[in-house]
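The following block contains the structure, expressed as structure tokens.
One chain of protein is taken out of this complex; the other chains stay put.
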Amino acid sequence: MIPGTRLPRFLLVVFAALLVSQAQAHHNMTAVFDFNDRVTFTGTLTSIDWRNPHTYFTVEVKGASGAMETWQSEGPSPSFFRIRDVGKPDFEASVGKTVTVEISRARDKSRFGLIRTFTLANGKVVSACPQNC
Amino acid sequence: MSLFEWCQWLQHTRFATAISESDWLFPLIEGSHILALPLSVGMIVILDLHLLGIAFCDGPGRKLVLNLMRWCKIGFAVMFLTGGLLLVTQAGKAYGNAFFRTKLILLLLLGINAAAYQKVFFPKMAQWDSPAGAPAGAKFCAGFSLLLWIGVIVCGRTMAYQF
Partner (left out) sequence: MALLPLLQSWSNWAPLVFVRDSKYGMPVVQSFHLMGLTILLATVLLLDLRLVGLGMNDYRLSWLARQLKPWTLGAFTVVISSGLLMFLATPGKYLGSRPFRVKMALLCLALLFHFGVLRRFTATDSDARWRRVDVIVACFSLVLWFGVGWAGRAIAFIP
């Protein structure tokens, strides 16, 4: 790394490219969630845990057999939602009502996953992609 | 009330909830905790490297300690303040976290190590004018400090994955 050679010019080019770069989303595996195992469920939002660094939502879903199942989903931080123009009151307004959640399921196949999209009771769809997809 | 119950109570106080539910305050506190590392641990590591004869080998160490300590104190003040605030927001969860408990034990050992160095070796630092002349005990303190700080950073990062 010797200043005065090609390196500074290379850095300037990279800097300029990054300012204008567009990128497509892609999902990748992490240790806890399987991004290829997508599950969508619709049910009643029973509780929200609105905290940093992750938010949590509990939904009661009527299972295939007719029995009620409890599904947990993890979402991004409150600031993430804020940038997407959604706040705690928006989720609180959906408590006790019907919501639809698409998750990347936990690898242990439990009723738990990382939120990809969350459809509130009023129909608004909030996406956690591409960071969480 | 057991300690665990007290931790859970603490986590659900209005103060703790306000921080953990915040849009920008929590990220600010957590970011400050991490970015005060250079001002705190970074300075100590430089001192440890000197005592072990790996870096800054010219010149008396006593001068280095005095120069670094001024700034180090500010760094550790930020670390303790932000660390305390972060703990308050998740006291109940952190209680059972093995990595967090290990981090606290390591910090305690580091405090004892620092106090021991201050009492036993710092007063004698004028007697040796290069790390080669430093007593074995001082070098031990330095090596111990270096290893344990690495442990603190690893535990601090890994505890989040255990919640």
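Per-chain residue numbering starts at 1, and chain names A and B are given in the order in which the chains are listed.
By our rule, a residue touches a chain if its C-beta (ideal position, glycine included) is under 8 Å from a C-beta of that chain, and two chains touch if they have at least 3 such contacts.
Remember, it's a predicted structure, so these values are computed and weren't measured experimentally.
*Asks:* Could you list, sorted by label, every displayed chain in contact with the chain left out?
*Replies:* Within the full complex, the chain not displayed touches A, B.
*Asks:* Specify the residue from the set A:Phe57, A:Phe80 or A:Phe118 that touches the hidden chain.
*Replies:* Only one of A:Phe57, A:Phe80 or A:Phe118 touches the chain omitted from view, namely A:Phe80.
*Asks:* Of the residues listed, B:Leu10, B:Ala55, B:Leu81 or B:Ala116, which one is in contact with the missing chain?
*Replies:* B:Ala55
*Asks:* Which residue among B:Leu10, B:Leu81 or B:Val154 touches the omitted chain?
*Replies:* Counting the whole complex, the residue in contact with the absent chain is B:Val154.
*Asks:* Considering the whole complex, not just the chains shown, which residues of subunit B touch the missing one?
*Replies:* Spelled out for subunit B, the touching residues are 27, 30-31, 34-35, 37-39, 41-43, 45-46, 55-56, 58-59, 63, 66-68, 70-71, 150, 153-154, 157-158, 160-161.
*Asks:* So that we can see where the missing chain sits, which residues of subunit A does it touch?
*Replies:* Counting over the whole complex, subunit A touches the hidden chain at residues 1, 3, 8, 11-12, 14-15, 18-19, 21-31, 52-53, 76-77, 79-80, 83-84, 129-131.
We adopt the following convention: only the chains that are shown with their structure count from here on.
*Asks:* Given the complex with subunit A, which residues does subunit B contribute to the contact?
*Replies:* Result: residues 19-24, 26-27, 30, 89, 160 of subunit B touch subunit A.
*Asks:* What residues on subunit A touch subunit B, complex-wise?
*Replies:* For this pair, the touching residues of subunit A are 50-53, 77-79, 82, 88.
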